[in-house]
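I have a structure I would like to understand better, so I am pasting it below and will then ask my questions one at a time.
Of the protein chains in this complex, all but one are displayed in their positions.
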Amino acid sequence: MIPPSFEYHAPGSLADAIGLLKQHGDEAKILSGGHSLVPLMKMRFAAPAHIVDINDIPGLDYLKEEGGHLRIGALVREADLEASAVIAAKFPLILDATKLIADPQVRNRATIAGNLAHGDPANDHPAVMLALDAELVIEGSGGERVVPITKFFVDTFETALASDEVLKEVRIPIPPAKSGGAYFKLERRVGDFAIVGVAAQVSLDGAGNIQSAGIGLTNVGPMPIKAEAAEASLAGKAPNDATLQQAGQLAADASKPVTDNRAPEDYKRAMVKELTIRALRRAVSRAEGGN
Amino acid sequence: MSTVNVTVTVNGVERSAEVEPRTLLVYFLRDHLRLTGTHIGCDTSNCGACTVMLDGKIIKSCTLFAVQANGKSVKTVEGLAENGKLHPIQEGFKEEHGLQCGFCTPGMMLSALELLQKNPHPSEDEIRWGISGNLCRCTGYQNIVKAIQYAADKMAKGEA
Partner (left out) sequence: MAETTSESLGGIGQSVKRKEDLRFIQGKGKYIEDFYLPNMVYGVFVRSIFAHAKINSINSDAALKVPGVVAVLTEKDLAGVNLAWMPTLAGDTQAVLAGEKVLFQSQEVAFVVAETQAAAVDGASLVEVDYEELPVVVDPFKAMEPGAPVLRTDKEGQKDNHIFTWEAGDKAKTEKAFQDAEVTVSQKTHYPRCHPAPLETCGCVVDHNAFTGRTDIFMTSQAPHAHRTIFALISPFKEHTTRIVAPDIGGGFGNKVPVYPGYVLSAVASLVLGRPCKWIETRSENIQSTGFARDYHSEIELAATKDGKITALRVKTTADHGAFDAQASPSKWPAGLFSICTGSYDIADAHVQVDAVYTNKAPGGVAYRCSFRVTEAVYIMERAVDLLAVKLNMDPVQLRKKNFIKPEQFPYKSTTGWEYDSGDYEKTMNVALEAVGYDQLRKEQAEKRSRGELMGIGISSFTEIVGAGPRKQFDILGLSMNDGAEIRVHPTGTVMARFGVKSQGQGHETTFAQILAEELGIPEADIIVEEGDTDTAPYGLGTYGSRSTPVAGAAAAIAARKIRDKAQKIAAHMLEVSEADIEWKDYKFQVKGVPGKAKTMAEVAFAAYTAIPDGMEAGLEAVTYYDPPNFTFPYGTYICVVDIDSKTGEYKIRKFVAVDDCGIVINPMIVEGQIHGGLTEGFAIATMQEIRFDEGGNILNGNFMDYMLPTAVDTPHWDLDRTVTPCPHHPIGAKGIGESANVGSPPAIVNAIVDALSHLGVTNIEMPVSPWKIWRILHEKGVA
């Protein structure tokens, strides 16, 4: 319950933060919402010698539409997403997922950037961002770079972030008209990490067929999974039961669950299929203007 | 062992202490300020017994370093009653038997406070979601829901 000692830094700018990260290398950890890092430190599973607290860096808490993208700054909290009009209007998928992350206290602190940067396949936003084809703006001592979400997750708890880099912004393309998304999550109890989570985003064409689809899977493999074959199978198809069933099966085939405290592997795989079908069904319904 | 000076406005009063950077806010409140109404029920940031408000938003004080609260304001259970008058939420918990052992109660009431500030007329379902970060082992939550409804009604009447 008592973390190991560390030296605390509260840089006033991103540049200072990056400077500290460069100086201390692997010894340093970024602290934002703290809900991944602090529990690990309390259990003494993590013992960084330096904590770089970015919470007081100004200008990182923006959430805005710009240039065809939704741009979410590093310090935007889950509760901000929950309360955002643009999220509610254009990203029901994000809203679904956010509401199911932990609990109100945690959502007041936890950030979307931290949820991604932790590289935890059990976190919800990775799958959501895979479904939405997000890009991540990363800044480090070598400057700024933009990494597609598909290249971000490297291994369990490992991302494309170098030790002197900060995930500065999440950039999500604004979906075209007639789009919808949904997140389905099975939990052992409310607020828990997912047994299985499925994020689905679809755009329909004028005829009501699926123009494009994005599907991300939570906690069914060592990394967050983008169900590409399932996505591809949907393109150009009418969103009928047979189409969704097939996509569900392909998503299940793409999953790599293991048996753990949450559930056995066979159940998880079956639930990837079922939740994919349900998420797609609701995404389509939302794209059609329903709920 | 290096320490830092932390100054936090707690329940409207500026309070300072020299603490290690690793000192969690909950220990700052309890060990240093002796505000023991904020409780510790787990070590994994799950139970919500340590819930306080930081700049008007509920947080788990076991998952925030005290140094992060430097210069900010914190509200704890000890600051709920004002001018010797119980807050309607406190009253609701007593009137509706919303507590038994009382251990979860301070955190639970602060979650209720944020909920009612955001949503003055919550449904039963919204109340249950609003307190989903606070575990209670005694009441089965049913009377806590009633307590918060009581407070909502009372606060609505106060506004009118």
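So that you can tell them apart, the chains are marked A and B in the order they are listed, and the count of residues begins at 1 in each.
The criterion applied here is as follows: a contact is a pair of C-beta atoms (placed from the backbone, for glycine too) under 8 Å apart; a residue touches a chain by one contact, two chains touch by 3 or more.
All of these numbers come straight from a predicted model, not from anything done at the bench.
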item: Omitted-chain contact residue, chosen from B:Val13, B:Cys101 or B:Ala156; value: B:Cys101
item: Contact residue for the chain not shown (choose from B:Gly12, B:Gly56, B:Gly71 or B:Gly140); value: B:Gly140
item: Missing-chain contacts mapped onto chain B; value: 1, 20, 22-23, 27, 30-31, 34-44, 46-47, 49, 76-78, 80-81, 86, 90, 93-95, 97, 99-106, 109, 124, 127-129, 131-145
item: In chain A, positions touching the absent partner; value: 1-2, 4-5, 39, 43-44, 103, 186, 188-192, 195, 261, 263-264, 266-267, 270-271, 274-275
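The rule we apply is simple: only the chains that are shown with their structure count from here on.
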item: Separation of chain A from chain B, taking each centre as the mean of its C-alpha atoms, in whole Å; value: 29
item: Chain A - residues contacting chain B, complex; value: 1-8, 10, 31, 34-35, 38-39, 41-43, 51, 53, 55, 79, 102-106, 108-109, 190-191
item: Chain A partner contacts - residues on chain B that touch it in the complex; value: 1-2, 4, 20-22, 24, 27, 40, 43-45, 48, 51, 57-60, 62-65, 67-68, 111, 114-115, 129-130, 132-134
